[in-house]
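Excluded from the complex is one protein chain; the other protein chains are retained at their positions.
Labels A and B are assigned to the chains in the order they are written; within every chain, residues are numbered from 1.
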Amino acid sequence: MSPGQSRRSLALVHLVLAGYTVVALFPVLLVVINSLKTRRAIFTEPLGLPFGAAFDLVGYQTVLAQGDFANYYANSLIVTVVALGLILLLGAAAAHALAEYRFRLNTFFAIYLIIGIMVPIRLGTVAILELMVELSLVNTLLALILVYTAQGLPIAVFIFTEFMRSLSRDIKDSARMDGLSEYRIFLEVVLPLIRPVIATVAVFSMIPIWNDLWFPLILAPGEATKTVTLGVQQFIGQYTVNWNAVLAALTIAILPVLALYALFSRQLIRGITAGAVK
Amino acid sequence: MARLELDGVVKHYGRTEVIRGVDLTVEDGAFCVFVGPSGCGKSTLLRMIAGLEDITDGEALIDGERINERGPADRGLAMVFQTYALYPHKTVYGNMAFALRHAGVAKAVIDRQVRDAAAILGLDGLLERYPRQLSGGQRQRVAIGRAIVRNPRIFLFDEPLSNLDAALRVQMRVEILRLHQRLGTTMIYVTHDQVEAMTLADKIVVLNGGRIEQVGAPMQLYQHPANLFVARFIGSPTMNVLPVTPVGLEGGVARVRTAAGTAVEVPVAEAVTAENTQFGVRPEQLRVLDADVDGDGVFRGVAQVVERLGGETLLHVALGDDAIIVVKAAGGSAHRVGDPVVVAPEDGAGHLFDGTGRCVDRLMPAARA
Partner (left out) sequence: MHIAVFLGPAVLIYTVFAIYPLLESLRLSLFAGQPDGTAIFVGLANYAKLFFDPNWAGAFANAFWNNVVLFLIHMAVQNPIGLLLAALLSLPRVRFAAAYRTLIFTPTLLSVVIVGFVWQLILSPLWGVAEGMLAAIGLGFLYQPWLGLESSALVTVSLISVWQYVGIPMMLIYAALLGIPDELIEAARIDGLKGWAIFWKVKLPLILPTLGVVAILTFIGNFTASFDLIYTTQGALAGPNFSTDVMGTLLFRTFFGHQLQLGDPYMGATVASMLFFVILVGVAVYLVGVQRRLHRYEL
């Protein structure tokens, strides 16, 4: 915007942006607010705030009594954290091999690993289920962890490789002159250097895992292994008429994500805008 | 303290040959500079000495002992990198101590060595800082300190000053020179900057296309370049080179004529063939004469560009035949653009190069010795 540009056009810019921000947030806030209200208030005054007579936690009481949400959260957490750990460690190691060493099959492996970005792993579901049946992994969290690791590796390897190629070769050579083995160079020199991009990859990998419905539904639908996403989906399917419970269940699923986002949004957005996705 | 020998050293990447057979001896305590344009193989050669690149063929020896098969940490060398290569997550102290800690050296010894090196380089107050809190010059000092701490047999420098600004570069150059005088350790230094090479080295190795063009002391290379490449690479501004036709050879002195008709005489060691002979003369070896001086041996032309550097003035003189020669004139030179300029080489100045670029003037045999 040049100095000569009018205040009016700047106001227009803000109007558009703020307007869209309202559109983006309104539905989410509406659910959260109404989850704290009485059934009556939900229907008579959906836009009212949950104060005074309108305030009621009955929805949450139902959810906590009926659904095993603590268990669903634990499952989601285990799956997400373990899969994420594997994606980051194995992805960084593979990327290091591709970025650091010249060897004959380098280009082949680079392309091989990147195919997974273009072709979603879901298309192999039929065979994945067969495989899991054969390995007796159906209805285990391990099945989800393995599939999500395979799903997350391509993008992680891609982003890590791009970033590692931009690292100075001198510092690794310097470590070699200092007598470090190739493994220790990876662990002690390269890993600390890629810390900024680890956060980006982590967020990118984490969101689809946490939010996925497809694989929990197909590979681990049992009560003991349900993830939050699947748990909420099925809980709401059963309690469609109990509005308090439905709204509370949705809020319970939304809030942790929002809290995490509030904590890491800066890092996430810096990651995206750093051109990690080219 | 050590002597380095390279014997027929060759490097291939796949089918491309980047080092094409290098023979070189660097004496104990020498300051040897590898210089050449980018892509000439100077950094590769250094990295092969360091052990960071395999030696495809030939042998590298330190004090007569073959080191081809030793890992980079086992050669008794230390290297200073262009980008400093400091570990960003370690303090200055941690960076300098890292190699020793890794080698299992006793804590007290590490501490003494780090503090000694820090004192030499004036880093005393900065030991607890992180690299990001240091200026470029300080980082470079830490990188050097890290090398000193290891007490190596040979120091390797890979373009260590090219990330610094001009003023700092000059200052660090002097510091490195002092360090060499103080430690007396063999140093091998890679640069693309011929000024750094001239000022630092007691032995310059000019590389081009993976081959050594010439090895010698700075002034030897300046005064007696073995060929056109070295002649042009060493010296600033670069040597003027003009195509000439030989017109006579008498008593070991060749007489040649430029396209514009200027005739010059150069003592030669052998007969000059007619094909593509070239005459070279450095800008500082041309003397500006009065505009009305005439004669066979003068270049006349018009000042096209006048660069005033203060202490001296560079005149770019367009000769009649499209050729341009650069002349280093006095700082107070009154010449302006468009003025006629007459110049002549100093007595005995100038070189003749044959069709292959080899220098054929009489002083060559001395340069070879």
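Here, a residue touches a chain if its C-beta (ideal position, glycine included) is under 8 Å from a C-beta of that chain, and two chains touch if they have at least 3 such contacts.
Values in this document were obtained by computation on a predicted structure and should not be read as measured data.
Novice: Using the touch definition from the header, name the shown chains in contact with the chain that isn't displayed.
Specialist: A
Novice: Considering the whole complex rather than only what is displayed, give the residues of subunit A touching the chain that is not shown.
Specialist: Answer for subunit A: residues 1-2, 5, 9-10, 13-14, 16-18, 20-21, 23-25, 27-28, 30-31, 42-43, 46-47, 86, 90-91, 93-94, 96-98, 101, 103, 109, 112-113, 115-116, 118-131, 146-147, 149-151, 153-154, 157, 181-183, 186, 207, 210-214, 218, 229, 232-233, 236, 243, 246-247, 250, 253-254, 257-258, 261, 265, 269, 272-275, 277-278 touch the chain left out.
Just so we're on the same page, only the chains that are shown with their structure count from here on.
Novice: So in the complex, the part of subunit B that touches subunit A is made up of which residues?
Specialist: Going by the criterion above, the answer is residues 47, 50-52, 71-74, 77-79, 81-89, 98-99, 102-103, 146, 158.
Novice: Looking at the complex, which residues from subunit A come into contact with subunit B?
Specialist: 168, 170-171, 173-174, 176-180, 189, 192-193
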